[in-house]
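Below is one structure. I have some questions about it.
Here the complex is missing a single protein chain, while all its other protein chains stay put.
The chains carry the letters A and B, assigned in the order they are written, with residues numbered from 1 in each.
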Amino acid sequence: MSNISSKAKIGKNVNCGYCVNIADNVVIEDNVTIGDYCLIGYSNNKNNSKKLLIKKGTKINSHSIIYENSEIGENSVIGHRVLIREKTIIENNVQIGSFSDIEGSCKISSYSKLHSNVHVGQQSIIMSYAWLFPYVILTNDPIPPSYIRKGAIIEPFAIVCTRSTVLPGKKIGFGSFVGANSLVNNNLEPEMIGSGNPFKIRSNINKIKIPNTRKNAYPWISRFQKDYPKNAEKVYLKLRKKYL
Amino acid sequence: MSNISSKAKIGKNVNCGYCVNIADNVVIEDNVTIGDYCLIGYSNNKNNSKKLLIKKGTKINSHSIIYENSEIGENSVIGHRVLIREKTIIENNVQIGSFSDIEGSCKISSYSKLHSNVHVGQQSIIMSYAWLFPYVILTNDPIPPSYIRKGAIIEPFAIVCTRSTVLPGKKIGFGSFVGANSLVNNNLEPEMIGSGNPFKIRSNINKIKIPNTRKNAYPWISRFQKDYPKNAEKVYLKLRKKYL
Partner (left out) sequence: MSNISSKAKIGKNVNCGYCVNIADNVVIEDNVTIGDYCLIGYSNNKNNSKKLLIKKGTKINSHSIIYENSEIGENSVIGHRVLIREKTIIENNVQIGSFSDIEGSCKISSYSKLHSNVHVGQQSIIMSYAWLFPYVILTNDPIPPSYIRKGAIIEPFAIVCTRSTVLPGKKIGFGSFVGANSLVNNNLEPEMIGSGNPFKIRSNINKIKIPNTRKNAYPWISRFQKDYPKNAEKVYLKLRKKYL
């Protein structure tokens, strides 16, 4: 029992849950799963709705809301109760955790992962292989409330730990590490550790060791390959030359 | 396909979404929109439910839950997945962002705006033209857990930035500014800036400039008029005499 518009284009082997509502201008490719109580292709202006594209192999979990005029790449996983607003570009193999709030007009690149309850303000840029842990907030307004939007930039392989807040326009460098509960009011250079409120740069990432060993814990891609392509370490080394 | 009680009073041009559940004692005025999967007029005691009034021109977005015995004013916008409990009074032209949790027994005055994921404890008072940014929490219990409830008071035109917590009974003064991530354990005087944990009073609001200019950024109403009435600046000046 669902409400799927006859105008929507639905691929093969698409699995729609219970009480799903899919609007006119939605295009869903093959092998997509849409969970129960999802609202897909929502538009504030039904007379002029724009395309929402959900690419093949992607899974949207229950109670999620995805606005029109966005794109979700292949083999991505969107958690339960996620809200994704207009003009969001999500590339392939992305994970967005439950309760996350993607405010639109932003880009989330391939292989990046957002844990649950992450808030992504407009104009944010989250690059490939970045990690945002629970309750991270990317803000965008330098003099709230204003019409200005300066998105945060999270460079590839960066880690932003639980409950950190990135202030408008700040850049979290390639492969860097932001500790839990930080208020990031300055850019963080690549492969550096920053934390705290006030935010301070602490050291290079090679200071963090795997517990009970002398091995470096970072870059993390050398020890955590779950769901990543086999060449991910090579991607790290290649991008490192570009960003450092 | 919805479940609208025949006892509910529904005005003209009310637009109800898909899978909406509206209880007996709900009164909805003209030109109201109710989004998909909303639960409207929820009661813990179905034998003695009390009136929920949603005034004309208001929009409730999808997956929201509004308890009985509350009132939502005209031309207000309630986001997605908002929870509003009993004895909440919301005046006209209010905005409540998605994922917000309004715990009931509180008042939210006209033209105030709550961004997403704001938590409003019982006995909170949010006055007109106030702004609460994402993940702001208004607490109320001075010795948790207790039966005592001392609500926070947010005076008109005050700004509380992202992820700040206001401790029980604290007052955020007229036109003042609380920085991001603050733990407000003292009252903040009108038109002052406070921030941090520990919370400190920093200066007068005239210290914050519009980026790349020497112009004062605050009071914000002089530069941000979106969705406000034309006389809003005059309202500021008039109320200023009362509060300062």
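Keep in mind that, in the parts below, a residue touches a chain if its C-beta (ideal position, glycine included) is under 8 Å from a C-beta of that chain, and two chains touch if they have at least 3 such contacts.
The structure presented is a predicted model; accordingly, all values stated were derived computationally and were not measured.
Screening A:Leu53, A:Ile208 or A:Val235 against the full complex identifies A:Ile208 as the residue touching the chain left out.
Across the entire complex, the residue among B:Asp24, B:Asp101, B:Glu189 or B:Glu233 in touch with the chain not shown is B:Asp101. The missing chain, though absent from the display, is touched by one residue of A:Ile159, A:Ile172 or A:Leu239; that residue is A:Ile159.
One of B:Ile60, B:Ile137 or B:Ile221 touches the chain omitted from the figure, and that residue is B:Ile137. Summary of contacts with the chain left out: across A:Tyr42, A:Tyr67 or A:Phe133, the touching residue is A:Phe133. Although one chain is hidden here, its contacts on chain A can still be listed: residues 1, 17-19, 35-37, 62-63, 80-81, 98-99, 113, 116-117, 131, 133-135, 159, 161-163, 180-181, 196-197, 208, 210-211, 217-218, 220, 223-224, 226. With the whole complex as reference, residues 1, 3, 19, 21, 37, 39, 42, 63, 65, 81, 83, 99, 101, 103, 119, 135, 137, 139, 142-148, 165, 167, 183, 197-198 of chain B touch the missing chain.
As a working rule, only the chains that are shown with their structure count from here on.
Put simply, chain A has to spin 120° for its C-alpha atoms to lie on chain B, with the angle rounded to a multiple of 5. Chain A and chain B have Cα centroids separated by 28 Å.
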